[in-house]
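Contents: one structure, followed by commentary.
The other protein chains are all here in position, but one chain of the complex has been omitted.
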Amino acid sequence: MRLRRRLLGAAAAAALAWPLAAGAQPIPVGHLMDNSGATSDVGVPYGQGVADAFAWVNRTRSGVNGRQINVLGFDYGYQAPRAVSQYQAWSRDRVVAIQGWGTADTEALVRFVTRDHVPYVSGSYSAALTDAAGKSGRQGVEAAPYNFFYGPSYSDALRAMLQWAAEDWKAKGRPGRPKYVHMGANHPYPNSPKAAGEALARELGFEVLPAIVFALTPGDYTAQCLTLKNQGANYAYLGNTAGSNISVLRACQTAGVEVQFLGNVWGMDENAMKAAGTAANGVVFPVRTAAVWGQEAPGMTSVQAISRISDQSGTAYRPVHYLAGICSAMLMVEAMETAAANGGQVTGERIRDGFYARKDWVPRGFEGVCAPSNFTPDDHRGQLSVALYRARVAGDTSQGSVAELMRAGTMRLEPVATITLQRKPEWLGW
Amino acid sequence: MTAMTPAGDYRTSYREDMTIFPTRNSRRALWLGIGLLCLAPLALGRYELGLLINIGFLGIAALGLNILVGFTGQISIGHAAFFGFGAFASAWLHERWHIPVALCIPLAGLMTAVVGLVFGAPAARLKGLYLAIATLAAQFILEDFFARAQWFTGGVAGSITEPFALFGWVADREETYFYVVLAWTILTYLAAANLMRTRDGRALVAVRDHYLSAEMMGINLAYYRTLSFGIASFYAGLGGALYAHYLLFVSVEAFNILFSIQFLGMIIIGGLGSVMGSLMGAAFMVLLPELVQAGADALAGGAVDRTLKLGANISFLREMVIGAAIILFLIFEPDGLARRWRLIKAYWKLYPYSH
Partner (left out) sequence: MDWPLLLQLTLNGLIVGALYGVVAMSFVLIYKASQVVNFAQGEFLLVGAWVCWWLLTEWQLPFWAGFLVTLAFMTLFGVILQVVVLRPLIGEPVISVIMATIGLGIFFQALMKWIFGVFAKPFPPIFSADQVNVFGLQVQTVYLLSLGISLLIMAGFAWFFTVSKHGLAMRATAFDQQVAQSLGVSVPKVFAMSWAISAAVSAVAGVVVGVVNGVSSALSFYGIKVFPAVILGGLDSIIGAVLGGLIVGVLENWAQYLDAEWLNWGNMYTVAPFYALILILLIKPYGLFGTRNIERV
C-alpha cells in the first residue's frame, strides 16, 4: 500500500513536472502506409524506409531541434476512404505534417491539407500534385501548395522514357514509326501519366495504340498479352505496381510477346525481378535515387545505419523503394529543421517554406544516394532528371534470396541513361 | 417479435394490442436512452462519437437489409452497392444541382429506392440461392458502373462532398453531426418498427414464412418482394448519404464485396428479423475491430507479438476475427444478439423460475 502511494506520488510529481521539462514536446507526424492492400508489395519497403528514417533521426540526431518526432503510423490498405477518415482524426490531433502514400487518397486529400495547412509528402508522384499555385490551367487540377514528393512525377518519368525510346528506335535503325501502348489498371495511379505520355508519344512520332487494361492485383493476363502481341506494339508502359506487372511479364513471356517494356518507379524492383525471373529481363524503369543498395556512395553509410534500425543483423537487402522512402522522410526532416531554426515554431506553413529553402537539395548525410530536388512556390516538380536502369536477369531466380542473387550477378540493375527534361511550364500539372 | 410483458396478456383496446412498447418501463427506457445519447457529445471524445456515428448510419443500412432478409426472407449480397449508390447520389445531387445537403440525404434515399425497385423486379422471380448469386453479380456490376460513370461518381478518383448545413448551422464535426445521425436513426428505426405492425409489414412476414399460403391468401408475392427491395434500398441509400456527408469523400473502393458481407454479418449477429438486433449487430461490427486493435496493442512488444508479428499483420487479424465471429455466432448463437438480450431480460424477470 505504501509502495503504491509512493508510486502514485512520483507519478503525480512527474506529471506536474513534465510540461516544465525542457519544453521537449514531440512533433506529431502522420504516416499512411499500405502494408496489406493492392500496392503493399511496394508499400511495405517504402513504409519501412520512412519509419526507419524517422526512428534513426530520433535516435542519432535527437529528433528535430531536440524534439522527438512522434510518428503516428496507419495501415490503410490502399483504400482511399480509410485514409481520408484517418486524416480527419489526425487533423484534429494537430498533426503538423503527413507522410502519405497512394494517388487516390493523396488527390482526395489535396483540398483538406490545403485548408488545414498540413505539408503532405506522398508516395504518389502524380503530376497533378505538382501544380502548387494552380496556375497550370489544367482541367480538374487544383492548387496543391502543400503537396510534395521526392522523385520525378509519373508523367515526367514517362516523358523521359519516351524520349529515350525514340532515340533507342533510331539507334536500332528500325524503319517506320514505333508503336506505343499504355498498359495499366483503371485507377488514378496508373491513369495519372496516361494523357501526358500519349501526347508526347504522338509528338515524338510514335503511333499510339489503344490502351490495355489490367488490374492492380496479380492474375492471369494471357488475353491482354495476346492482344498486345497482335497489336504489334514496340514500347509498352506498365502503369501498375510490381505485383501485377510480374503477372503481365510472365504471361507475355509465355505468349511470346516481343516488346520493350517501360516501367514506372513502382513497377519494377529487385523483389519483382526475383519473382518474375527471366520475364523481367530487359525492362527499363526509372530509379529515383542516385545509388542502389550495394553500390558505393558517401551517403550509403547513413542508409546502412538506418537499415539497422529494423534489421539488426545488417543482412537484409533493401530494394529501391526503401531508399526512396528514406529520402522522402529526410526531406521532411530537413524542412522541419529549417522551420525550427532560430527558435521558430514547427507549423505547417513554416515546414512548407522549409521545402523552398534549398537549391539542388540533397539531405545532409545522404550525398550520392538522394538525388537533388528543387521546389519553388509555383512549381513542385522536385526532380526533372530521370535515371533509367534496365533490369537484367540471367538465370533461374527461384532459389536464393534477393541479396544472394544480386551478389551472384544473376540479377543486375544496369544503368542505361539519365534523361534531363526541360522545365516546360506547359508540362506543369499533367 | 415479443418483448417482456407482465404475467398474462391483459389488453383492453386495439391500441394497447398494437403498441410497440408493451410495458411502461420499456418506453421509459427508450426515452432515457435517447436522453443519454443526446448528452453524449458532452461526455465522450471525438473518437467515441465517431464510432457512434458509424454505428448510426451502418445501423440504418443494416436495418434495411434486415427488412429484406429477416422480415421478407430474401437474400442480398449486394447491399454495399446500394449503400454506395446512396452516397454517390447525395454527393452528385449536391454538387450538380446545388440542393442543400439536408434535402440531399432523403432524396438520395429515394433515388436508391428507385434503383432497388429496378433490381427487385426481376429478383422477385428468383428464390433462395439463385437470388443470392444474382445479387452477388449485381454487386460486381454496380461496382464496375461506379468505376466507369465519371459523370456520376467521379470515376475511380471519387468525389468530394460538403458537410451537412441547415440554416447556417454547419455539422462538420463529430459533436454536431452526431445529432444529425441520431435524428435519422431514431426516425428510421421507429418507421421500421411501425412498418412491422401494419398490414404491409405483416404481409412481408407472411411472404417469408410460407409464401405459397400467403399467395393463396391473396398477398401479391411479386409486389411485396419488390417493395421489400425498395424499402431496403431506401434505408441503404439513406445510410450511404449520411456516410458521404460525414467522410466528405466518396470513392468506389469502399463499396466492395467485403462490405456487403459485413452488412450480412451485422444482421446475422444482431438477429434476423429483429429491429433492435440490426443496431446491436452494427455496434458489434464497428466495435469488433477496435477490440482487436486494443488486444493487439495490449500484446504489443510481448513474446506473442514477436512470434506472430501482430503489429504488421493487424489488418489480417481484423479480417480473421470478423470471419471467425460470423462463424461462431452462426454455430452457437444462430438467432443473434437480440435473442441473447431477450434471454438475459427473461432471466432477470423470471428468476428463480426457468425461462
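A and B label the chains in the order they appear, each numbered from 1.
Please note the rule applied: a contact is a pair of C-beta atoms (placed from the backbone, for glycine too) under 8 Å apart; a residue touches a chain by one contact, two chains touch by 3 or more.
All of these numbers come straight from a predicted model, not from anything done at the bench.
K.L.:
Just to verify: which one of A:T227, A:N240 or A:Q260 makes contact with the chain not shown?
P.N.:
With A:T227, A:N240 or A:Q260 as choices, the missing chain is touched by A:T227.
K.L.:
Determine which one of A:T106, A:S247 or A:S302 touches the chain that has been left out.
P.N.:
A:S247
K.L.:
Of the residues A:P210, A:G314 or A:G343, I need the one that contacts the missing chain.
P.N.:
The single option touching the absent chain is A:P210.
K.L.:
Based on the whole complex, identify which of B:A138, B:A192, B:A244 or B:A296 touches the chain you can't see.
P.N.:
B:A138
K.L.:
In the complete complex, which positions of chain A touch the hidden chain?
P.N.:
35-36, 40-41, 44, 186, 210-213, 215, 217-220, 222-224, 226-227, 230-231, 243, 246-247, 250-251, 254-256, 271, 275-277, 396, 398-399
K.L.:
Name, in rising order, the residues on chain B that touch the hidden chain in the full complex.
P.N.:
Missing-chain contacts on chain B: residues 69, 75, 122, 125-126, 128-130, 132-134, 136-138, 140-141, 144, 147-148, 212, 257-258, 261, 264-265, 268, 272, 313, 316-320, 322-327, 330-331, 334.
The definition used in the following text is that only the chains that are shown with their structure count from here on.
K.L.:
Contact residues on chain A for chain B in the complex?
P.N.:
Where chain A meets chain B, its residues are 35-36, 75, 77-82, 84-85, 88-89, 92, 104, 107-108, 111-112, 186-188, 191.
K.L.:
State the interface residues of chain B toward chain A in the complex, per the touch definition above.
P.N.:
Residues in contact with chain A: 46-47, 50, 147-148, 156-158, 160, 247-251, 253-254, 312-316.
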